[in-house]
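Below is one structure, written out as structure tokens, with a few remarks after it.
For this view, one protein chain was removed and the others were kept in their places.
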Amino acid sequence: MTGVPLSHFLVLAVALFTIGAVGVVTRRNALVALMSLELMLNGVNVAFLAFARWRGDALANAAVFIVMAVAAAEVAVGLALVIALFRHNRSVDLDEATRMKG
Amino acid sequence: MKDLLMLSPIWLSAMTGILVLVIDLLSARKAPRGFLGYVTAAGFAATGIAAVHYWNGSALEAPFLTGMLALDGFGAFFALLILLSGAAAALFAIDYLPQHGSDRGEYYALMAFSVCGALVFLTAVDLITMFLGLEIMSLSVYIMAAMKQSSARSTEAGMKYFILGGLASAFLLFGIAFLYGATGSLNMVEIGRYFLEHDPTRDYLFPQVAMILLVAALGFKVAAVPFHMWTPDVYDGAPTPVTVFMAGAVKAVGFAVLARLLLTVYQNPAFDEMPVSIPGLLLTLSILTMFVGNILGIVQTNVKRILAYSSITHAGYLLLGGYATMGVAGSSGASVLNDGVPFYLLTYVVSTVGAFGIVSLLGSRGEEDMSLDHIAGLGRRHPVLAALMLVCVLSLAGVPPLAGFMGKFFLFREVLAVDPNGNLPWVVIAVLNSFIAAYYYLRIAVYMYFREPGREPVSAIRGVPGYVCAGIAALLSIWIGLFPARYIAASQEVSRDSALVIATTGDVARPAASRSGKR
Partner (left out) sequence: MMDALTLKDALFWAFAFLTVGFGLMVTFHRSLVHAALGLMGTLLSVACIYGLLDADFVAVTQIIVYVGGVLILFLFGVFLTRRIDDIEVSNLSVNWMVAVPAGLVLLAVILYAVISSPLPMAPVDATGPTVEGIGNEFLSRYLLPFEVLSVILLAVLVGALMMARRELKPEERD
């Protein structure tokens, strides 16, 4: 049995999620944005598992497993897009993608 | 067996995708792929018939399916909107894709998978299943948005949509995690029941945080204002038939899930005491969305971008409907979606699918540039397309007697009916915004009919399926406007199903569906 309280795990989860969110929004490099997305999903998974541990529930473990599978699928699509972007721009800089401005 | 039939819309749409893949593989490498569009549309038609026929709200029997999906009239109504947009997106693509040098069979398969995902997303009661549905839909759309490989803008649109969509998915998932943490369940109905049986606001801030995260995530999908940044770029850069799907199906399903999730999970009236309450948040988003969408829409000079901002503005009106929920008599204060919203979505989807679809027919070879100058003189060069476009755009603007007008009229009336005095200022703001929006819609009409064609007049694709689809959309825009009674009745019925019924201890009966109370 761990002596670490639930809130510590949650704080870790939130920290990881926030670092990822800031990375997605700020980093110009598409690959780093993609990596930051993975950080966010890992934060979510830590939160899921911490809650599950305190409830003794196998369902959340299954949910985390599914989230991992989806994350892997997301990365596959993301990298396909990165390669396609690179073909056009010779760069994966999201700001160099200046053909469009919000 | 009954389960299999009830699930048939979901597996029929997935099978359509697989069938398309197999046919694509078997046909000659260099043969045109347009015929797959008909296969897809036929598959969607079968799916739609199955959804209307089998989704009657009865429960699934198999033990592993109980409580996972809600297959009811609410689902059937929005399934039809999704399938209409999906079929239109497949049919418009038949002539569009070869023109733009990316005639690939995979497009139609991905469209079918995306529709399958949207149906799962729409009907899921289990939150992880819901997330999976969202991901199937979104991942397919990201790829379709980027599939025009000759165009850098298309790839960038896909990338941008992917990054921000991934952010939204993570928010949704974190919201789900907090709901799980608060209640120990991943099922919408069970979570709602837990909150009904335990006073949720005194102890927990988790439902509050979860609510904000969920609204933010779904706000991305419906393009509500602080989360709208991607919309113009993605709608503009993506191949136009994909834009048809995004503006139609993705937005409709986003609203449906937003309504069902919030109304089911946050059924306890005590939630109105939250620091950030759901009606307050939705109202703020609604007003922001209307104004920002309109103001930015006015300065646009590109038809696709104008329509993108128009689609943002419509999200604002719809959020106003989401804010004004209605009470149901006999239940423990549970409220349901305002019955103007489903009807409004119907009119919006029909007109916007038509408008974007016609834009897809207008693009000339290769890189498309749909600036307003480009469509100048369209009324003389392509009178049929211009007339259809006029009908769709005027319907979006809300000009009587077209569908869009009836949608706005009915929605605003129902919002007022909920609280005649309190909601009056918001409805006045919404009406004011409709007038502002008329400016850019009429601008499209003026350019089409009263401007001399530029040096490079627009050329149009001549394709039967696209013209037929556009014609149907325009006809429906007129028809629904003239004879709205049936659709309004359907909308009222659908909105009653919007909140899933939670049987709590002591109050097991399904509440009577007649409305009173807040009205």
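Going by the order they are written in, the chains are A and B; count residues from 1 in each one.
Simple rule for what comes next: a residue touches a chain if its C-beta (ideal position, glycine included) is under 8 Å from a C-beta of that chain, and two chains touch if they have at least 3 such contacts.
Not measured: the values here are computed from a predicted model.
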item	value
Selected residue (touches chain absent from view) among B:51, B:93 or B:109	B:109
Absent chain, residues of chain A that touch it	1-12, 14-23, 25-29, 31-32, 34-36, 38-39, 42, 45-46, 49-50, 52-56, 58-59, 61-66, 68-73, 75-77, 79-84, 86, 91-93, 95
Chain B residues that touch the omitted chain in the full complex	14, 17-18, 21, 29-30, 63-65, 68-69, 101-104, 106, 109-110, 113-114, 116-117, 120, 126, 128-129, 132-133, 135-136, 139-140, 142-143, 146-147, 149-150, 178, 203-206, 208-209
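Just so it is clear, only the chains that are shown with their structure count from here on.
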item	value
Touching residues (chain side chain A, partner chain B) in the complex	10, 13, 17, 20-21, 24-25, 30, 33-34, 37, 40-41, 43-44, 47-48, 51, 55, 57, 59-60, 63, 66-67, 70, 73-74, 77-78, 80-82, 84-85, 87-89, 94, 97, 99-102
Of all residues in chain B, those that touch chain A in their complex	128, 131-132, 135, 139, 142-143, 146, 149, 152-153, 155-160, 162-163, 166-167, 169-170, 173-174, 177-178, 180-181, 184, 186, 229, 232-233, 236-237
